[in-house]
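For reference, the structure I am asking about is given below.
Note that one protein chain is taken out, while the other chains of the complex remain in position.
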Amino acid sequence: MMQKAKAKKVKKYKMEEYTPSMIENPSVVDRVVDVVVILICILVAFCSFIPMWHVAMSSLSNGKLLITHEGLVLLPIGEWTLAGYQHLFKNSGILQGYANSLINTAAATGLGFAISAVTGYALSRQTRLKGVMTAFIMFPMLFSGGLVPTYMVIRSLGWVGTRWALIIPGCTNAMFSIMMMNAYNSVPASLYEAARIDGASHFRTMLQVMLPQAMNMGSVMILQTVVAQWNSWLNAKIYVPNNKALWPLQLWINTIVADNENFLRTANPDYGRYLIQYAVIMAATLPLLVTFPFFQDKLEHAVIGGGVKG
Amino acid sequence: MAAKAKAVKVAAPKLSWKRDFQRNWPVYVLFLPAFLYTLVLNYTPLVGLLMAFENYSQARGLFGSQWVGFQNFIDLFTGEEFFRALKNTVIISTLKCTIGFIMPIGFALVLSLVRNKKFKRITQTFSYMPNFIAAVVVVALVQNFLSDHGAITMLLAKFGLPVQNWLANPDVPVFWVIYLVMGIWQGLGWGSIMYVSAIATVSGDLHEAAAIDGATRMQRLFKITLPCIRPMIVMMFVIGVGINFIAGFDTILLMYMPSTYEVADTLYTYTYRMAFAAGASNYGLSTASGLFQSIVATTLLVGSNAISRKMGESSLF
Partner (left out) sequence: MKKTLKRVFGAVLGTTMAMSLLAGCGGGDGTSGNADETYTMWIYSGQDAAYYLDYEENPALQYALQKKYGPDEKSLAIDFWVPPSGSAADNYSTMMGSGDYPDVIDGSISDAPTVMYETGQIMDLTELIPQYMPNYMKYLEEHPEIEHKAYVDIDGEKKMLFIRTMNEDRDYTYSGVEYRRDWIAKYGTNPETGEAFSGEFTDEDDPDSWVDDVVFPSGGSDPIYISDWEWMFEIFDKAMEAEGITDGYCLSVYYPGFTWNGDFTSSFGGGSPLWYEDLDGKVQFGADKPQFRALMQCLNTWYKKGWLDQSFNQRTSDAHYAIDDTTTRQGKVGLWVGLESQLGGRMDVGASEYTEGICSYGAPWPINDVYGDESCKNVEPNAVEYTGLTGTTWYITTAAEGKDLGTLLSFFDYFYTEEGALLKSLGLSKEQVEETQNQIYLDNGLENGAYSVKEDGTYLLDPVLQKDSGGLAKAAAFTMVPGITLVSSVDKGYAENYEHSKALWTLYPNKTFFQGSDVTSYMTEEETKNNGNIHAKILDYMTVNAPNFIMGKTDPYDDGDWNDWCKMLEKYGYAKVNDVIQPYADKYEID
């Protein structure tokens, strides 16, 4: 067997590292499994990609012809055009929207992560109030008081019209705390005991021992928060409707689509406006899809780095 | 053979309140942020649930509207089609919790068998895409493909199925299958992220030891990987049972039609029609319906939690 030096904190991903999918001598059964697995992956990738491609191609098509077209759009219909995007970016505020979304996403993710990581730890420890605490944060997940009462609460906090209303509400939820709790639970007791015996306080234990081990789940949580925050517009619509300088990207997008809905109720419709509904999907999603590979890199490292050794 | 790996919890004896507080007060302090957050932002607005017991009028507000006790609930339950809506909601949620629940896990397991890192990464990135396409566009695509001359209809015709607009078909289980597949398609990649990362944390040692002992990949999958992520699966299932009863039904609003009410009308869509027909808005009724659904969902959650605890699995509380 190969001697592998498994340091507790692995800084770099080593190619020789053993992974669950590694096998030494592939047998016939293994080959078959390989093929099946690859086919499934290709099928999933294809089915997932095609609709996105359809949207992308539609956004570049000629609006007049697109509106009568049935079925999948594999290549831009008619002469391809950027009219949809032009209409979209004619709104000078949209670039500010991108900036706002970035800021809000970063802040909400950071804050949300901090809260969930800490809460998950608290829930994972064996205390007498553990069940109560868990129930306490889970209960409201399934109940909602409605739009107006929530607005009143935010208003009494003085956050209406400010960026706080876009960052703090919704930055975390019970699910994430539960996920972190689960991650902490899967850390072997030995590590925890060792740290505690060494005299570390709960806080230090959490920071230096548990959290690193739980970063795999933490990374997932961060990823999901980033996407949710990037796509959010509900809070902005309600709390900062009059401050266009604070609008995130998605609120701009929704507004622009609504502004351009009625172009067919005129004598000379500009069919380029029909393309807007497709262009907005690309404008909002492409940044995410493009940065994903980088995120995934970090995720991989965090995962391997946080893998349990020893 | 590799021993069944299971997360071992520290089995602590139950302490007295005083000792517990002395020993664990930092833990409680750590819980404080979440406590405040949830209390202020989630619990306080719950006062809005009072609407369910009022003849809510926007002009009079929450505290000025007329109190009607359980009348809204009675109106809800005595509606002709309430039970039909309930039935459909139960069926669809069950499907989402079983088949819909397993698929992302299955996909994550399949991904764990992929040997080429790059291939796996690319597949994953592609699989995320459907999650970002707006529901309206997805529904439009579904309507297109399943229409009289849609791509999928033609494909199914080759297998002998009749050519028709599948979305208009009121036979069991057509609509449910369509809705389920659509949901799976959209959520597969994104939903599997968690499981993929959980699988990756399974100790390499265990796999190595098992491989030495001659276990095949499939055997390792079922005897090591799966058991290791079992606690997580159980937890997600318990949570899912509650959530799937309430969430995700607004897409049906775009997909159903009077001829498919028998199978497609759910509590959400039924309430939508009853409370918001003809420009009137009966917020009291819609809040009552929402409250009813929340109570059912909570019951399901607590129930499945208790069952999983009895069965020796991890539980939430």
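Letters A and B name the chains as they come in the text, with residue numbers starting at 1 for each one.
Everything that follows uses one rule, which is that contacts are C-beta pairs under 8 Å (C-beta built on N, C-alpha and C of every residue); 3 or more make two chains touch, one makes a residue touch a chain.
Please read all numbers here as calculations on a predicted model, not as lab measurements.
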Given A:P188, A:P212 or A:P287, the one touching the chain that is not displayed | A:P212
Those residues of chain B which, in the complete complex, touch the missing chain | 55, 57-62, 64, 66, 75, 79-81, 139, 143, 148-149, 165, 167-168, 254-259, 261, 273-275, 277-280, 282, 284
With the missing chain put back, which residues of chain A would touch it? List them for me.
-> 9, 11, 64-65, 67-70, 87, 90-93, 103, 106-107, 109-111, 113-114, 147-148, 151-152, 155, 161-164, 167, 207, 211-212, 215, 237-238, 240-247, 251-252, 254-260, 262-270, 273, 301-302, 305-306
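Operating definition for what follows: only the chains that are shown with their structure count from here on.
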Indicate the whole-number Å distance between the mean C-alpha point of chain A and the mean C-alpha point of chain B.
-> 17
Would you tell me which residues of chain A are touching chain B in their complex?
-> 1, 17-24, 27, 29-30, 33-34, 37-38, 40-42, 44-49, 51-52, 54-55, 70-72, 114-116, 118-119, 121-123, 125-146, 148-150, 152-153, 157, 168-169, 172, 174-175, 177-179, 182, 185-186, 188-189, 192-193, 201-203, 206, 216-217, 219-220, 223-224, 227, 231, 277-278, 281, 284-285, 288-289, 292-293, 296, 299, 303-304, 306-308
Once bound in the complex, which stretches of chain B touch chain A?
-> 7-10, 12, 14-15, 17, 20, 24, 26-28, 30-31, 33-35, 37-38, 40-49, 51, 62, 107, 110-115, 119-134, 137-138, 141, 144, 149-151, 185, 188-189, 193-194, 197-204, 207-208, 211-212, 216-218, 220, 224-225, 231-232, 235, 239, 242-243, 246, 283, 287, 290-291, 294, 297-298, 301, 314, 316-317
